[in-house]
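Omission of a single protein chain aside, the complex is shown with its protein chains in their original locations.
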Amino acid sequence: MNLRAFVVVTRNSVLSELEYRFNYFMWLLSSLISVAMESAILLLAVKGRGELGGFLETDLWKFVLIGITIRTCTGQWKVVGEGIDEVREGGFRKYLLQPVNYPTYFVARALGDKMTITLLLLFGLAAFKYFDGPGPFLSMTAAPMFLLSFIGVNILTWQIYLMMIYGAFWIDETHFIQIAFNIGMAVFSGSLLPFTWLPEGTRQWVAFTPFQLLGDWPIRSALGRMSFEEFSFLGGQALLWMTIFSLLIWLMGRAGIRRYEAFGG
Amino acid sequence: MKYLRLWLALAKNSIIRQLEYRSDFFGGLLLEVVWISSLFVFYKSIFSQVNQVGNWREPEMMFFAASLFLVDAFYMVLLSKNSQSFPETIRSGIFDFYLLRPVSALFISTFRYINITGFFNISMAFFLAIKSGVAITPIGALIWIFYCFVGFSLLYSLLVIVASMAFWITQTSSLQWLFFELYRLGHRPDDIYVKWLQRVLLFAFPAAFFISIPVKLALGKLDGLWFLWPILWTAAAGFIASLVWRRGLKVYEGAMS
Partner (left out) sequence: MDHGIVAKQLSRSFFRRERSGGLKGALKSMLRPQVKEKKAVMDVSFTVPYGACVGLIGANGAGKTTLLKMIAGLLHPSSGEIHTLGYVPYERDHKFLKKIGMVMGQKSQLWVDIPAIDTFQLLGAIYDLDPKHCAARVQELAELFGLKELLGVQVRRLSLGERMKMEIVASLLHSPSLLILDEPTIGLDLLAKETIRSFINTYRSKEKSTIILSSHDMEDITELCDHLLVISRGNLIYSGSVADFGQDQNLKNKVLELLKDEESTKEESSKK
């Protein structure tokens, strides 16, 4: 698939999204409710102590805001749901009839779908700095680290979602896996609560998954709570996972499409 | 009695339907397991850092989480899919069939699908309630079950009101989304919120009555008139819901002829 097609898919996704202005209101409301729910419990816990698990009250505020930003930008609902339905109900054949590469098409679609909200939230975060003195981007080193890890998280989640879509070639109902992933990601990636607070046992098995990369990595980078060594170590892990996922996606796509042809399409 | 039989028949068909789609069934179960464990880990993590959040100690908070599963499980088992599919039922005209049957159309519309994975949550809820180690009297336990039921009935009535809007407007999915977001606020104890939000949840959108108030009554954190409030709310919402539903039916019949 050529670059021009990629750009047009992205543009069309932005246009589709803009058709439903009500969604923006709901996103705003939903984010505000999440802010209310999460900040309420954390602020109440820190009240009268000044510090909680290594976080000051202002740190916790920033943590909540960045966590919600990351989750809103990376958690795909619509595009992935659509992809799964296309595989299940036969709409997927249009990608086979046209000279396109589905993973590229999907990334363009996901990118376009989240484009406006991502830009809004990132600008919001950047503006936060000026309103509140030192904002979430604490230092000049934190900002590039955050952006880099933010791109990394997006690539990783796209890959994971792509595997779910391909999974629908075998399992009829991968919508549940999608929802379970979106719910589980919040807690186990350390974006709802600081990753270091998770019980020891949980952290041990999470270490075998890419979850920490999906929340803790960009959030602590943004908060300036990550040394460059740790950042690079996690970045290396991210690259490793990306390689594994790319391979899996390639294999699943090949086998899935063959199965699709075999079972009716 | 007739309705119990009808419900069992509907339940049987739903169960068959869900077993038919194996991955559907296991996927639903996976979702519940992930949800329960993530909530469990969430509170465990917080209480690994502090002993008390506001007025809530760990056992009490775990008991609250158990109650959340209980009420939400009933919501999942009985209502969530029905209320989501209701606007489509109206639009596609399938609702006509419901009206032709010699039973309450409201009953069929709201109890049509039964989600069996929710039963797993109900048992998990009781398991967690016992495991939470909360100090609760036998009377407290009875109060808990009774007021959770009252809270659930309130939720049911509000959902009927939202779903009934499909009689007037064709696209109600946004409204249901809005409702769900507000319902989500009830997933945490009401007294953790700032004062004005607490008042909203008590007097404007009564999400506090779904879980929070029943738990606080059972734990003896509230007394006196608080025992009356949930019942009044539920009765009022039930009354409005039946009014809205009947109005809606008239509109629907009017549109048909």
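Letters A and B mark the chains in the order given here, with residues in each chain numbered from 1 onward.
Note that in this section a residue touches a chain if its C-beta (ideal position, glycine included) is under 8 Å from a C-beta of that chain, and two chains touch if they have at least 3 such contacts.
The model shown is predicted, which means the values in this text are computed figures rather than measured ones.
In the complete complex, the hidden chain is touched by one of B:1, B:16 or B:100, namely B:16. Although one chain is not drawn, its touching partners on subunit A can still be listed: residues 1-2, 4-5, 7-9, 11-12, 15-16, 19-20, 90-91, 93-94, 96-100, 258, 261-265.
The working rule: only the chains that are shown with their structure count from here on.
Separation between the centroids of subunit A and subunit B, computed from CA atoms only, is 29 Å.
Partner subunit A is touched in their complex by these residues of subunit B: 21, 23-24, 27-28, 30-31, 34-35, 37-39, 41-42, 44-46, 48-50, 53-54, 174, 177-178, 181-182, 184-185, 187-188, 192-194, 197. Interface residues of subunit A facing subunit B in the complex, by the touch rule stated above, are 22, 26, 29-30, 33, 36-37, 40-42, 44-47, 49, 52-53, 171-177, 179-180, 183-184, 186-188, 192-193, 197-199, 202.
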